[in-house]
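Notes for the one structure printed next.
A protein chain is absent from this complex, but the other protein chains hold their places.
Showing chain A:
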Amino acid sequence: MKQGSADDPFADDASEEADTEKEPELETNNKGRETGLASTGTDRPVGSTASSQTRSLPYIHSRDGVKDGRTQRPIFLRDHIESGIDDLVTQMEEEFGEDVYKTDITEAAMAVAQENPELVREKLDEWGYGWD
């Protein structure tokens, strides 16, 4: 964000076309940064570059689709675990008051597990790992 004029969103048909195509996240970010540098004048407030990088649009709002940047993985689940995902979806939708994707919940569950390996250990223990 800088004092003065930026580009005209109604002028560049070609670049908008390209914009809506799928691009790896990293590439999109770099492109945005380059454009910013090229046309930013000296009147841009000092420090705003650093601060703008610390707070970007949340993940679910910046992607073009729920499958963007994700690879499909066949996983093997027992029935009660699988129906537990649906229960979790229902619960999260109640808490947020909006639709929540099953895909997001499944990945979030894996992320939480990775951040809390002790919980995973307990569960595996319950399932029979670690028996002498």
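The rule is simple: a contact is a pair of C-beta atoms (placed from the backbone, for glycine too) under 8 Å apart; a residue touches a chain by one contact, two chains touch by 3 or more; residues count from 1.
The criterion applied here is as follows: contacts and distances are computed from a predicted model.
A chain of this complex does not appear here, and its UniProt-recorded name among "ParA family protein", "Phenylalanine--tRNA ligase alpha subunit", "Na+/H+ antiporter subunit C" or "TldD-like protein" is "ParA family protein". Think of the hidden chain as still there; on chain A it touches residues 1-10, 16, 19-22, 28-29, 31-33, 35-36, 39-40, 43-46, 48-49, 51-57, 60-68, 98-99, 101.
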